[in-house]
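Since the structure comes first, as structure tokens, the remarks are kept for the end.
As you look at this complex, bear in mind that one protein chain is not there, while each of the others sits in place.
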């Protein structure tokens, strides 16, 4: 895609400086930009790397003239401008318009006329696919599933039956939506149930087979949700597993059956949320965070990387550690652990001193 | 599927109350049941939500008459009844009978006459597929692999060559069975080998390339095993990686080459078991648990979420923490860490007091 730098500035709702007629064909890091590329120099450290005579995206307050540029776009929040800039030049995954002749589509499915369906796609009975949706190669969609308008489903995604995806949902390659929940029961009370009641004690260990609880509920995913490559969201047992509007889910995240995740959350890579957990709105979970089953995590909770949440977390709390505690408590605990060698030495010295006092006392 | 509530009670081996001729078409949570749906009210909290005039699944000792129901099924262990109830109404993934014409099947493969093979499936030479097995779209099966009776292979599953799956095995979407083991060697002793011997010390750091040890062993998976979406089980080096009968494996679990996992285990989401580890029978590993390579975990071990098992674990032990310790030891250690601020204050005060005693002692 090509546009003038003046058009780009307008698209970013930003201020143009210099020659607005220059053509922009792409973006590059500062110092890496070739002809036609706009260099990203959103901090002064990057600005130093700029070659004179080119184009750049700069933070407000920079001086494009002093940098010797021919044209520049000046923005108040550079990271936000990156969103618009990268959107302008993203070629996307290249799914040809129309329905590829190799696709196997149930005659009862309803495909919007302008939806694009790639090679070897399999679509089941009663599926409905919204206007502008793009379904890449090797995707399978089970019976009764609904895909919203302008959805983008990357190659090899697995969507089971009775799933609902909102508008503009993006599923990256290999995502699985609607696999069976991990839900089993033993005829007698199992060892796990016993330990949860006794906090560690066990009466007697018995043989136990696991009987499957089937997953009849589907999955409901709101508008503007994105899911990363090879992430998995299981179907609910009776009612649907639900992901709220605007929530972004990273690669290799696992969301168990019956979970309810709120709106505008960020779940980073390798997060695991066990069955029936409820996550509030605007919750941010760092990479490899774990949430136990049946736990409630309140609105606006932020958990740092590798935090393990075993108990309910109140709204707004900032969590860290395993088990998760308030961030400041975790930082304090780590400091206390680091200071232990000194404490051991002090106590040893105290014991020695007190022993001497006692000995002296005894002698007197 | 539809059946009368009397038939359903009989299928669950449970007691019927009220009008057994009512037709049940599905299940719903208490307070959510529409016409034809049986409400699940397996605790008194749920029972309060029941609308009068309907059908419900109740725990023994409930009073369906007082709840104003028209019919009810009363069960001793409601969670177990859920297994039968959900099985009765599960439509499954909808794989059409017969072999889809698009499937690419080696002429040397043996497919049982009533097996179902979906679109775009690829089956290699010498593969044998048992009676009643269902293979969904986009599955690939390597040469010489054997799939048991009534197996259910969901879309996009990857089964490599020389793998054996037992009867009634369920593989959820995107599972990979029989990928290459992660096994490499350096011509000279590597830094990792040195550190394992010295517990942290390193003589000299050298350049090192990794040479691949190929995986000649396959994978053997017992009857009634289930594997969750996008989970991976690698093939063995010389002998097969093995998963015992009845073991259930959740989404995104990684099982390394040469591992031997026993029977009736539960491995929850994002568990990682490194190469050549041996796991006993009825072991339960919570979400994100890790097991080091070459470790032995005894029968009936239960490890809480995020436990990291670096050393052998004796049979029956309940583990928690990283590194894993007995659950009560972990709970005690956490308590001790939480109490440290008080300990630091006490020691500071003691030092002050003893200093005063010493000073006084010196003055006397």
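Here the chain labels run A and B in written order, and each chain numbers its own residues starting at 1.
By definition in this document, a residue touches a chain if its C-beta (ideal position, glycine included) is under 8 Å from a C-beta of that chain, and two chains touch if they have at least 3 such contacts.
Everything quoted here is computed from the prediction, not taken from an experiment.
**Student:** Among B:54, B:118 or B:142, exactly one should touch the missing chain; which is it?
**Tutor:** That would be B:142, which touches the missing chain.
**Student:** Would you indicate which residue among B:211, B:294 or B:312 is in contact with the undisplayed chain?
**Tutor:** Checking the options B:211, B:294 or B:312, the one contacting the hidden chain is B:211.
**Student:** Of A:22, A:59, A:125 or A:350, which residue touches the hidden chain?
**Tutor:** A:350
**Student:** Can you say which of A:36, A:126 or A:269 touches the chain missing from this structure?
**Tutor:** Among A:36, A:126 or A:269, only A:269 touches the chain that is not shown.
**Student:** Counting contacts across the full complex, list the positions on chain B that touch the omitted chain.
**Tutor:** 102, 104, 120, 122, 124-125, 138, 140, 142-143, 156, 158, 160-161, 174, 176, 179-180, 182, 184-187, 191-192, 195, 199-200, 202, 205, 207-216, 230, 232, 234, 237-239, 252, 254, 256, 270, 272, 274, 288, 290, 292, 308, 310, 322-323, 332-333, 336-337, 339, 343, 346-347, 350, 353-354, 357, 360
**Student:** Write the list of chain A residues that the hidden chain touches.
**Tutor:** Touching the chain left out of view, chain A contributes residues 26-29, 32, 40, 77, 79-80, 82-83, 86-87, 89-91, 93-94, 100, 102, 118-120, 136-138, 154-156, 170, 172-174, 226, 228-230, 246, 248, 250-252, 264, 266, 268-270, 282, 284, 287-288, 299-300, 302, 304-306, 316, 318, 322, 326-328, 331, 334, 337-338, 340-341, 343-344, 347, 350-351, 354, 357-358, 361.
The working rule: only the chains that are shown with their structure count from here on.
**Student:** Using mean CA coordinates as chain centres, what's the chain A-chain B distance in Å?
**Tutor:** Going by mean C-alpha positions, chain A sits 23 Å from chain B.
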